[in-house]
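All protein chains of the complex are present and in place, except for one that has been dropped.
Order as written gives the chain letters A and B; numbering starts at 1 within each chain.
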Amino acid sequence: MKHYTSVDHIEDLDELLLLAKNIKSDPYTNQSLGKNKTLGLLFFNPSLRTRLSTQKAAANLGMNCITMNLNNEGWSLEFEDGVVMNGDKSEHIKEAAQVISQYCDIIAIRSFPGLTNKEKDEKDYVINSFVKYTSVPVISLEGATEHPLQALADILTIQEYKTKRKPKVVLTWAPHPKALPHAVPNSFVKMMQLADVDFVITHPQGYELNPEVTKGSTISHNQEEAFKGADFIYAKNWSNYNDYGKITSQDASWMVTTEKMELTNHAKFMHCLPVRRNQIVTDAVLDGESSIVIPQANNRTYAAQAVLTQLLKNGNK
Amino acid sequence: MKHYTSVDHIEDLDELLLLAKNIKSDPYTNQSLGKNKTLGLLFFNPSLRTRLSTQKAAANLGMNCITMNLNNEGWSLEFEDGVVMNGDKSEHIKEAAQVISQYCDIIAIRSFPGLTNKEKDEKDYVINSFVKYTSVPVISLEGATEHPLQALADILTIQEYKTKRKPKVVLTWAPHPKALPHAVPNSFVKMMQLADVDFVITHPQGYELNPEVTKGSTISHNQEEAFKGADFIYAKNWSNYNDYGKITSQDASWMVTTEKMELTNHAKFMHCLPVRRNQIVTDAVLDGESSIVIPQANNRTYAAQAVLTQLLKNGNK
Partner (left out) sequence: MKHYTSVDHIEDLDELLLLAKNIKSDPYTNQSLGKNKTLGLLFFNPSLRTRLSTQKAAANLGMNCITMNLNNEGWSLEFEDGVVMNGDKSEHIKEAAQVISQYCDIIAIRSFPGLTNKEKDEKDYVINSFVKYTSVPVISLEGATEHPLQALADILTIQEYKTKRKPKVVLTWAPHPKALPHAVPNSFVKMMQLADVDFVITHPQGYELNPEVTKGSTISHNQEEAFKGADFIYAKNWSNYNDYGKITSQDASWMVTTEKMELTNHAKFMHCLPVRRNQIVTDAVLDGESSIVIPQANNRTYAAQAVLTQLLKNGNK
């Protein structure tokens, strides 16, 4: 792969997963690969798992890692072309991206969507401006439309915990008090389409994700029906896609509970975290034996390290 | 030791001090110990000495160090159990602590008390939530009730500068315009109780520290009497413990001055820093020959490195 800002950039999922598993069993074996290579980690938004696990992955590879909070440690950036820059923005992305790519061998960026302008968000213009203007590989640490490192950790976790060749995986919408992006469900859907699983998406009517993304996937508006026989329940909230960025339901009946988990085939419970307890899922489920959210988060390190490894190896060709 | 969030966790002070002294004389000798080990430094509050000296100590040991300002770079954390998380808090400490402990081999945290709810502060609930939910050693970088790395640097400094077997050490309250926590004096008192010193606490009436902590220590309300024959004067402000978190005196007559230092046995002046000049202590004392606050701060590195060394060695057993 040249960049990793979308699940679409995976060339061979089996190969990438095998690489991630080998790294997990022996994480420090390839430290000459990262020697004298610099990873720039650029954040426009908060991050816990992504920040720590990607730094850890870089260290495991012997890379030098430079972390920056771009919204308060650097200059405010202009992304529009042809603008007379006489306002609040001090620097154009054209210069910023080109400059940073001279100091870094790989650039990784987190930039959430505004959730007010669908067309603008769909362009994922912050991440894609870096792709456009840099001369080095770009990794998304969650953009406006995808969170591909999360999805890679997710499939790695499913592979580790599955007990049959083709498990049933259910992505279920769940209620949340704030309007959330579509990046995590989008990348999860794309990943499930690539993987050898029986995949169902369930959400209240009106909460359809981008049809371009879900095309070909089974969608159900009956959560209980969807849960039947499931091996993995992946809960996630997202805001309305059609009535863009709005919260049109906080229907508490969609929370994942012990009762609903009992409809499944002893399913494992997954979530990308952070998770709102007793909103998305009850304490009982999250603290119970079926929850694998903690080892799922742990796999973020190995997902990131696998992607970094592929990009570094490509760079050495 | 398993964790280091309190002076009480020291198993053998003499052994720990000997380790710190050996490290100070040869700081880079043990870099294989920290190889491929990650220290997570998590800050909820400002820090200068603690941040820099602990990062330095980790580097001296060959550790990878990840520093995060948890209040603005990550997600706002919920610490209460059983809560419906429909408000401002995005992530529960249960997940955060477990997740971080998968990326880090040791976690170090700074979290000051609120100084409004005594019962809550006494539980040191942020630090102790990490202890409860992590699977790795936790170090306090100053919690609500203790600052044990500071106290270790303090006793190391006293050992270096003492000129008799059992020096007289005086902890004196001094005035300050803001309400300050009890963590530094608490840990200092505990450390002096462990050490072979003649120890006196002096403060205005009403400024008693937690009696559970000072139990067995000599307390005087007469600062001049206390200073007589002292070998070390350790100045520190703290807010009222009984009238919890209040400033009930800013009595300028308790400031440490040259005249008061002349009552001592050529005592050395100590303070944990940052120090308010001409509030806690006059310029003349702080800039004079008796002040050892700068080498005292330097010992923070070796105190931290000794604790990290013990925790890493335990982890390797």
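The rule we apply is simple: a residue touches a chain if its C-beta (ideal position, glycine included) is under 8 Å from a C-beta of that chain, and two chains touch if they have at least 3 such contacts.
Values in this document were obtained by computation on a predicted structure and should not be read as measured data.
K.L.:
Among the options A:N45, A:N64 or A:S290, which residue touches the chain absent from this view?
P.N.:
A:N64
K.L.:
Can you work out which residue in B:N36, B:N69 or B:N265 touches the chain that's missing from view?
P.N.:
With B:N36, B:N69 or B:N265 as choices, the missing chain is touched by B:N69.
K.L.:
Using the touch rule from the top, list residues of subunit A that touch the missing partner.
P.N.:
Missing-chain contacts on subunit A: residues 36, 38, 40, 64, 66, 68, 72-75, 78, 81-87, 90-92, 94-96, 98-100, 102-104.
K.L.:
Since one chain isn't shown, list which residues of subunit B touch it in the complete complex.
P.N.:
Subunit B touches the missing chain through residues 27-28, 43, 46-49, 51-53, 55-56, 59-60, 69, 177, 273-279, 283, 286-287, 293-294, 297-298, 301.
To be clear about the criterion, only the chains that are shown with their structure count from here on.
K.L.:
Quick check: how many Å separate the C-alpha centres of subunit A and subunit B?
P.N.:
39
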